[in-house]
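One protein chain omitted, others in place.
By written order: A, B and C. Residues from 1 in each chain.
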Amino acid sequence: MTQPQTHRLAYGGRIDRSRTLRFTFDGRAYEGHPGDTLASALMASGERLIGRSFKYHRPRGIVTAGPEEPCALVELRTGACREPNTRATVAELYDGLEANSQNRWPSLALDISAINQLVGRFLPAGFYYKTFMWPASFWEKVYEPIIRRAAGLGRAATATDPDEYESIQAHCDVLVVGSGAAGLAAARAAGAAGARVILADQDFELGGGLLLEPEQEPWRQGMLAALSGMPEVRLLPRTTVFGFYEHDVLGAVERVSDHLPVPPEHGVRQRVWTIRARQTVLATGSTERPIAFPNNDRPGVMLASAAMTYVRRFGVRPGERAVIFANNDIAYNAAFALHDAGIAVAAIVDVRKKDSKRAAAAADRGIAVKLGSVISDVKGSRDIHGISFRSVNGTAERVLDADLVCVSGGWNPAVHLQSHTRARLTWDNDLAAFLPGKPVQAERSAGSAAGVFGIARCAADGAKAGLEAAAALGFRDGAAFELPMPDAEIDPKVKPFWEVKAKGKAFVDLQNDVTTDDIRLAHREGYTHIEHAKRYTTHSMATDQGRFSGILGTAVLAEARGETIEKVGVPTFRPYVTPVTWGAMAGRHAGHHLQPVRRTPLHHWHVRNHGIFLETGLWMRPLYYSATRETGWDPILKEARAVRQAVGICDVSTLGKIDIQGRDAGMFMDRLYTNTFSTLAVGKARYGLMLREDGMVFDDGTTSRLSENRYLMTTTTAKAAEVLAHMEFYHQTVWPDLDVRYCTVTDQWAQMSVAGPKTRLALQGCVEGLDLSNEAFPFMGVGDATIAGCPVRIYRVSFSGEMAYEVATPAGYGERVWEAILEAGKPHGILPYGLEALGLLRIEKGHVAGPELNGQTTARDLGFDKMMKKKGDFIGRVNGERPRLMDSDRPRLVGIRAVDPSFEKRLRGGAHIVDRPNSKASLGWATSITRSVELERWLGLAMVRNGPDRIGQRLYATYPLKNEVVEIEICSPHHVDPENLRVRA
Amino acid sequence: MSAPDRLSPFGPEAKPGRHGAAGGTPVLMTERKVDIVQVMAGRDANAKAANLVKDATGLALPGPRKVEIAGDAMAIWIQPSGWLVIRPRGEEGALAKKLGGSDDIAVVDQGHGRCVLRLTGAHAGEVLAKGSRVDLHPRVFPPGSVATTSIDHITVMIVKLDAVPSFDLVLPSNFAEAFLDWLRMSAAEFGYEIRPAA
Amino acid sequence: MSRYSVFRLFREGLRNQTGWTRAWRDPDPKPAYDVIIIGGGGHGLASAYYLAREHGITNVAVLERGQIGLGNVGRNTTIVRSNYLFPENNLFYEKSLQLWEGLEQDLNFNVMMSQRGVINLYHSDSQRDAYARRGNSMRLNGIDAELLDREQVRALVPVLDFDNARFPIQGGLIQRRGGTARHDAVAWGLARGADRLGVDIIQNCEVTGIRREGDRVVGVETTRGYIAAPKIGIAVAGHTTQVASMAGVRIPIESHLLQAFVSEAVKPVLDHVVTFGAGHFYISQSDKGGLVFGGGLDGYNSFAQRGTLPEAEHVINEGVALMPLLSRLRVLRQWAGVMDMTFDGTPLICKTPVRGLYVNGGWCYGGFKAVPGSGWCFAHTVAKDEPHALNAAMTIERFRDGGMIDEKGAGPFPWLH
Partner (left out) sequence: MLRIDCPWCGTRDEAEFKYGGDATAKRPPAEGDGAAFYEFVYDRGNPKGWHQEWWHHVAGCRQWLKVVRHTVTHEIRSVAKATDDVTVPPA
């Protein structure tokens, strides 16, 4: 049965009593109204116990009404949508909401681990550094699993998130963070001046503190109406600005659909805004802070402003009989708000001795004020029924019945975002708080975030900030507007007071269970710096990152050190102001959307024809083709045999292609490559090798000379982009005088390698306008022709070692040409072949590729000594000749073959080469291994110390990961046709 | 030689039709059938290149960040001394041939390597803003502007045509399908319609 | 300052923890020491500890500009492993790992060394072969390593995306002895350990100059006065080039930013350290429940200890792609550390052209796991005035003579390592 709203006020607040929303907490049914948060709705039903603390599992309730809530954390939603550690105080209520308490077993009311309280005296801060060491072997096996199970708060979702997220790239003249009186005024002032404005607030209702002031409602509504009417002003409720980054970029997360059971169709759950703001106004307000006193963590102890918020905004009675504990005048507002709502206020316990106007006002309402007094204890456990209080430095305790304690230790301006910019905070003695410091980025703080209190004053301060921000960008003379009616002048001055020293645990970090004694212990042990004390005690390291009570820890530490709070300081504030969901940050890039897919012009032919694909970089490339999706070597060997024995065709469109033109094109090529291209004949191709400036091989490929001053370079698939950037670097920064122009044409061409002894026959059946005979079109020739009416350029180059022609055609004609070649090749047994067969063939032939060009090998290592021109400059020449790179003992490229011709004992890439089966001394490693169709055995390429001098030696390939050792013979890398006759056939 | 039919780089999934949220004004997506040629001028050859393009197409070569638009044809500034010349599709390779080129002016046919997607509709700017890091606000990016940027890791040229707003997006063909995936996801909340190529 | 023991904890429990005293002293600097270590981070403290423990050199000062342990040792992702390709690296890191294994007994301080296993995922055959080359190299050198196939990885880490990934997981290389340790505790434990052996740990003492006589060092100028020493060790990763230049020594290092992140604490979902093979992402779950993760460098020289937005998005993209159920968790905090990046990704533990001046730096982003091994080797190098075999290759000269130790093959681009 549904829990009645026993604590809902009959009237007042911003909730819509005409509509009822049903929800459950730990399986029990509750109801609330639109405008409620989960916390206010639970409170309306009289729920006090919401969670358990991290270490002692003490009962915890609701202590704030905002995102800084350290205690009332729940698991919201279930299954794949479960959101652990959700702050009930900002979770907007929706119909059907399901929430569960967390970090308790078996139930919230009866939590076995609460036993930790009894042994608590033996578990001070940092105790784990001093124990769990005996016996040594027990840590992983025994202690750690126990600690891990006990730790953590809520549970993660159980499956992949069904919701979507996205990001938005925003630009504005003025970003205003916070929509209280200061924020609204700042936005309106800047907007009226003509600036492009974004106003963001984490709350689902805009207005900040105005939402607690019914008499200011007309002004708030008027401001919102005016802002909504400005085309260049964008209002973003439910949007938390979480970080202020360099160059005036801010990050924000908009909770688009978290207030709905599920996001609307085609809608996202959350959206991350990257905001480039020319000026920023931080009107982030301020948060009240607690005071440490024994049992200050009991459910029913909350911030005075929170109690006031539940009464004024949510129409809820947080208790029946309240005691206010304060060191300032502003807190009296809470007392009066409660009183006006018919809640008994037993007393205001005010640490200040001096009487004040506010005390008189309290007396008028018949509220007792205990000046110069402090609360020394709280009675009760899961619920409270009274407090003890005494004079500040007295001992005689008196008792008061109360079920609600409203605490106010003063206010902390929300300076987190400004701190991200590395501005130095300044200390204010009147407020006993840190204020924003001198800006170092284009920002200014306004309103209570800047230490200004009172609605009217905040509005005026915000308007000024908005005007200044706009003026700084040249936007002037906006229309003036009316400010809110002046409110009661309240002196925000506080009497610094942080801790009541008395018997019992007084908490400074309510989530991590850090007490004032823990801080003092850290100090005793030498962890006296705020960062050390924080890390040693875990104070300020909970989900609220110290926003709730960080300053308390500093105050206690400062007292122990005998120094000022200003000197001790607070731990560095870093992003995120409030934690941000991973999904929102990932945006559209979840799952297979991590990176875009790059497709060749022939992609869909491969799909239709059973290509089995592999992700290589961004590309998708067919490994092999199999209608039955069979795995293993058979389909690969079949394709490779087709090439060795008949003809095959392979999509090589992924090769990088760069069109290079200009009078100095040849000279440029000569400097990029180790070998010479300025001597290459027009209409010819040549294999080229590029080095990095450190002498390591960078890339290789064939480059053709299309005319006197025009070359077409091909690069490896992997390095295409890097090669272009490399060329641009050397041309633009080192040799700007070279008269050369170039651009990528990779996407322009579909390119296919047709290879095998019957290639010429196959192509002659479809190529028009080019004589393919060996005489007319020899190896390394380049020519234009047409196939199936499409223009093609044909390069007679070979990667497989067979007679081969690469056919390039404009991308849109790729499939036509490919299919025409297949058609013409049919009588000759043509087969399409994929990456696997391509690799097999190049390994047999001894062509190097990725595994050999891995950035660790020099040209000499790979046997390219002869390709390095003796005269003239080229990139990498000099550093490539450093002594240890010339050392013949370096691993150098060789071929290796299994001695055993059967396929029983397998060679694998990554095996190491040793001279005895059981040797541990590696002589090198196998880079590329394949089953050979030519030699019917395992073979491949390897980098071996003194490799070329070992040709003929019997060594071993050892693979300890699988305990395999295979006897091998070192041989030439060119397993197939070392004389290169076939490619010239 | 007349141009044989070619495959669209946007792939078989780019079928004409209305998708995403119903109601409201959809974003319209149309593949443009065009020829594209990249022109790169050598040192001190910008004027010569301008004349070359003027004679061949009637288009003037614009300066940085600008596009010269004449009817269905346009010339886009892409980098110092570098432009793309785009006009409705004609004979295969004809535009490049007509421009010819010389030792100090490189002319490179990109008619298949690049493709153009027209994006138009009241929400077109909002859709692009989900990926474009460039400010497309009319104050800073009026019609006749071009920006090359990166959207979802794909290098895209954004050409602002009018205040609707309408944009021509120049894409690398190998990424056309991937870009369309992203665009469809981003436009779904407003609803979108894929039009037949034109 | 007494030992930690169960008895001690019990007694202090009964008397409200009032008996605990400073974990390490707070001495004023003496006029002279036998050895000065500049830098009170993990490496500096470990170096001092092993100088005293292994070589009996106890008249040592560790000079820390601010407070110990708040540089990279307090800013990393706490991963400990020795799964390197080249013997010059894997033998060194293995020594370090072995020291880690005994560290808490050694120091009588629980650094929460957790050998939960480090898994490097591979996503293609060629990547598998590259990891196999590494794993086989480790095995030949007596270091544990196992190659896992897809199903073996799934059994260990079921929360990874095996169904919808852009770069499907094919398997992984696991070092079971690898894992994590509580980073702050390492600094504190080493400080306490060194202090107990007589080392002076001097905080708030910034070195402003290194005094030379001819080709040798004689002492340092500090904000707390001149301090003499015939041997000076620099262990200030992140600022190595700045400090070395005080002695006129140029070091081939660039400073780059590496970011780290932690999520809100949740119940255990991940029992290992996992590294994504198709990007820059690694993650583990702390004993407190937070998911601690990081990615690549920001990619440009930086001394700003400040997180940035693009790298956060980049890293978190890969995290969600790898572990989809992270999507609804929240990232709590983002921070950054300044890395010493060398031109081959391998550190420097060596002598310098100036007699009596030694450098320990260039940790790139492998510094944390190296802490004990680095201190052990640096102590040897300083004490004996010659490197130990384990760090003999980690010299400055290697770049001149071509002896780079480039595990990635990324080349002379520090920001790519």
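Keep in mind that, in the parts below, a contact is a pair of C-beta atoms (placed from the backbone, for glycine too) under 8 Å apart; a residue touches a chain by one contact, two chains touch by 3 or more.
Computed from a predicted structure; not experimentally measured.
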item	value
Contact list for the unshown chain, restricted to visible chains	A, B, C
Candidates C:Ser96, C:Ser126 or C:Thr241 - the one touching the absent chain	C:Thr241
Option from C:Tyr33, C:Tyr49, C:Tyr93 or C:Phe343 whose C-beta touches the chain left out	C:Phe343
Sole contact to the chain not displayed, among B:Ser8, B:Ser102 or B:Thr148	B:Thr148
On subunit B, residues whose C-beta touches the chain left out of the figure	64-65, 78-80, 133-134, 147-150, 155
Residue ranges of subunit A at the interface with the undisplayed chain	245-249, 274, 276, 422, 440, 693-694, 721, 725, 728-729, 732-734, 736, 872-873, 878-879, 881-882
Interface with the unshown chain - residue positions in subunit C	239, 241-242, 250, 252-255, 299-304, 308-310, 343, 399-400, 412-415
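The definition used in the following text is that only the chains that are shown with their structure count from here on.
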item	value
Topology of the chain contact graph, where touching chains are joined (line, ring, star, complete, other)	line
Separation of subunit B from subunit C, taking each centre as the mean of its C-alpha atoms, in whole Å	50
Whole-Å gap between the CA centroids of subunit A and subunit B	32
Shared-contact residues (touching 2 or more other chains) in subunit B	none
In subunit A, residues with contacts to at least two other chains	167, 274, 593, 595
Residues of subunit A touching subunit C in the complex	54, 80-85, 121-122, 124, 127-134, 136, 139-140, 144, 147-149, 151-161, 163, 165, 167, 243, 245-246, 249, 251, 272, 274, 420, 422, 517, 521, 524-527, 529, 531-532, 535-536, 538, 543, 545, 574-576, 579-583, 585-587, 589-595, 614-616, 692-696, 850-851, 854-856, 879, 882-886, 908-912, 914, 920-922, 925-929, 958-962
Complex contacts: residues of subunit B adjacent to subunit A	1, 4, 6-9, 11-12, 20-21, 38, 40-43, 81-82, 92-93, 101, 103-104, 106, 108-114, 129-133, 135, 137, 139-140, 152-154, 172-175, 177-179, 181-182, 185-186, 188-189, 191
Residues of subunit A that touch subunit B when the two form their complex	164, 166-171, 196, 265-268, 274, 276, 588, 593, 595-601, 603-604, 618, 659, 661-663, 709, 739, 741-749, 786, 788-791, 810-816
